[in-house]
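Before any comments, here is the structure.
The complex appears here minus one protein chain, its other protein chains still in place.
Per-chain residue numbering starts at 1, and chain names A and B are given in the order in which the chains are listed.
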Amino acid sequence: MKLDPRCALLLLLSYLIALASIQPGANRLLLTLCALPVVLLFLSPVPRAELLAQAAYVLPFSFAIAAVALLRGNTAQAVFFLLRSYISILAVLITTKLATTLELLRAMERLGAPRFLIVVCEFVIRYIEVLRKEADSMRLAALCRGAAQSKLIAASSLGMLFVRSLERSTGIHNAMLARGFNGSLPRAYPMQWRLADTVALAIGIAGIATLRWAA
Amino acid sequence: MIRVRDLRYRYADSGPVLNGIDFDLKAGESTALLGSNGSGKTTFALHLNGILQGEGEVEVATIRVTTATLEEVRRKVGFVFQSSENQLFLPTVLEDVMFGLLNQGVPAEQARSRAMEMLERLHLASYANRNPFHLSAGEKRRAAIAGVLVMSPEVLILDEPTTFLDPPGIRELAAMLNQLPMAKLIITHDSRFAIDTTTRASFFDKGRILADGPTRDIIQRFDWF
Partner (left out) sequence: MHIPDGILSAPILASFGAASSLGVIYSARKAEATTLAHRIPLLGVLGAFVFAAQMVNFPVGPGASGHLLGGALLAATIGPWAASITMTAILIIQALMFQDGGVLALAANVFNMAILGVWLAWLPFRALSKINQPRLGLFLGALLSVLLSAVLALAQVSLSSRVMTQGLWVFCLGLFIVTGAIEGFITLAAWEAIERLEGRASGQTRKPMHLAILAASIAIMLIGVFFASGAPDVLEYFQTQAGISSSATPFPALMPDYEWANLNVEWLRKSSAGALGLLAAFAISFLISKFVPRGQQD
């Protein structure tokens, strides 16, 4: 059974807030809270090894902080920042596997984020790969002319990419008008908050709060 | 169905692009627009649903195209743009096909089922929740057409619909278009496709219609193979 994306998002935020509220160095408490995503990781249908590896992406950043803490002889803090950033990103990754980016964005809209912002996000998602492909073919074209390392080529690629983006947005707007667009995008996607979501949210928050404050 | 008299247009930063176009399209008829790149075919077509408004008269189904009638006109005219990538602007195929219906005020659930039906008809049902980027050129074109057909237009305008399609894709598209009963205006550089899908053709040159007549005759006359 799939949770409502709003429920997933709220649980993620509650968890991250609970993590953020821990004092640096309180490693036992942090470890207790780590249990949640780890349990979730093994209960949900997600590619475990992949997520565990992907979460390591954050480590270079937290290594820097951990290293400074280590240099000052504060091992507990070094471990703390490494662990907390790793477990946070793991929680985010699990959530993005359980709900799509699009669903999470729409959950944000339903929870009060400005619709204008979410619509812009949707356009970005739609056209990211299109423009990347365009940029890539420009890069190849520059390479073929043997000029990959030229500032001029780089600048004119950027300029070209930008101007084409402007043209594209006019084309998109025309296509929208042609199908009766009148200034506001219709929003219609099913999102059903069921009893199960209320239960999941209540249990989740209770669980997080217990681990964080009752222990 | 479409009646255009002495249409003239220039873009803000260009010379005259349309220099007095007279054009007629009867209900149920299919016409091809031929002519070289930059001759003004797309610019002309954009006047038929009021995206551009120049000097002269444009009538669609006896409605004069003006700012006041835009909504009505756009319900009657379905426009399939040259770039499917631009036309399919929503993050999933299904939502994109629903877009026109929702703009017309069709309730969401009904719009969803009509859009699904249309996708099934065009063999795209399995792509409903995909990002359009991941479709092949032919599938993108069909999805773009689905989003227009689902609005049941009375005239269908297609701007270079064979762009990026392979020969089987082009044949498939021609067969599909031939099954549609409404009037069609097809801009194309593919003379074979024009012959397969239209009975008449108009030849554009430098913002004028040089000639019109049966598609084969026009193609022969201008050596347009």
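One rule holds for everything that comes next: a residue touches a chain if its C-beta (ideal position, glycine included) is under 8 Å from a C-beta of that chain, and two chains touch if they have at least 3 such contacts.
Keep in mind that what you see is a predicted model, and the values were worked out from it rather than measured.
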Of A:7, A:41, A:69 or A:98, the residue in touch with the unshown chain: A:69
Options A:44, A:75, A:156 or A:210, residue touching the unrepresented chain: A:156
Sole contact to the chain not displayed, among A:4, A:134 or A:197: A:134
Residues of chain A in contact with the chain not shown: 12-13, 16-17, 19-21, 24, 54-55, 57-58, 60-65, 67-69, 71-72, 74, 77, 81, 84-89, 92-93, 96, 101, 104-105, 108, 113-114, 116-117, 119-128, 130-132, 134-136, 138-139, 148-152, 154-163, 165-166, 168-170, 172-173, 176, 181, 183, 185
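Rule of thumb we're sticking to: only the chains that are shown with their structure count from here on.
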Length of the line joining the C-alpha centres of chain A and chain B, rounded to whole Å: 39
Chain A contact footprint on chain B (complex, rising order): 46, 49, 51, 71, 74-75, 77-79, 81, 83, 85-87, 89-92, 95, 98-100, 102-104, 108, 111-112, 131-133, 147-148, 151
Of all residues in chain A, those that touch chain B in their complex: 102, 122-123, 125-126, 129-130, 168, 171-172, 174-182, 186, 188-189
